[in-house]
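Below is one structure; the comments refer to it alone.
Note that this complex is displayed minus one protein chain, with the remaining chains in position.
After this line comes chain A, so read on.
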Amino acid sequence: MKSNVFMRHVRDSLKSLKRNGWMSVAAVSAVTVTLLLVGIFLALLLNVNRVSTQVENDVRVRVYIQKGTTKKQQAALKDQLEGLANVKKVTYRSASQELNSIVGSYGSQWAMFRGDQNPLNNIFLVDTKDAKDTISVAKRADKFKHVSEATYGGTTAKKLFRTVATIQRWGAFFTILLLFVAVFLISNTIRITILSRRDEIKVMRLVGATNAYIRWPFLLEGAWTGLFGSLLPMLIVDFGYGLVARNAHFTEAANGFSLYPNMPFLVWLDLGMALIGIVIGGLGSVVSMRRYLKA
């Protein structure tokens, strides 16, 4: 297609959008409402997924070292642990460090156990490559010499893994469902606007316009509808997410979990919404008008 013809289509599609008046407003509004839902749910689901993964990754194997184990034996044990399959990192924490964190979390009354009174063991914290490997790593570490006990959170961790898997599965399901709803709602709205203009398409064919020539302005008009319909949802979601992220910040810091930082998350989310609008709007137009273009 010649570039001047394409530019003419772009001009005509914008002009047509303007002249269609309330029909265009209705179509853009329908896209706006749909994409607002898509945007909010996507932001929510992606962050639920992120936090659940963070929670899952927080599960580590705690290897309690028997009291009386020498530094040399501890170093050998560390090497043994690091040599296990699927182990990512092994961190040493002394009994006094462990007690300090208890004092920090539960209060100074625990400080009486400092020094020789400390009943806690020195430990190794073992991070695994995949959170689900904690169980097998703990079982193997438990059999090593100088290990008093190796734990991974037991049934609590198993439950957590199950919950996280369920959340992620349902998250994926809802995301797909939501996209289907968006496709249905947007393409249906576009279909109604095309239906109201089927006589126009007929006239275009009678004056000798090829199907491709007729299709372009409608495709572009659908794409504009999608793009314009995504602007308000972008603003609302960006503003809303900024607000939620700011307020969630303090809670996050305490728990060690975090939402996606505004940048570049919101840029991707905005691009995603605009793309969904443009693609569904444009393709919706082309698909809807197909039956009116048959010879």
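Some notes on this structure:
To be clear about the criterion, a residue touches a chain if its C-beta (ideal position, glycine included) is under 8 Å from a C-beta of that chain, and two chains touch if they have at least 3 such contacts; residues count from 1.
One rule holds for everything that comes next: contacts and distances are computed from a predicted model.
A single chain of the complex does not appear, and UniProt lists its protein name as "Cell division ATP-binding protein FtsE", one of "Cell division ATP-binding protein FtsE", "Cytochrome c oxidase subunit 3", "Acyl-CoA dehydrogenase" or "Copper resistance protein B". Touch with the chain omitted from the figure is made, among A:I123, A:M204 or A:L220, by A:M204.
The chain not shown here touches chain A at positions 2, 4-5, 8, 16, 19-20, 199-200, 202-211, 213, 295.
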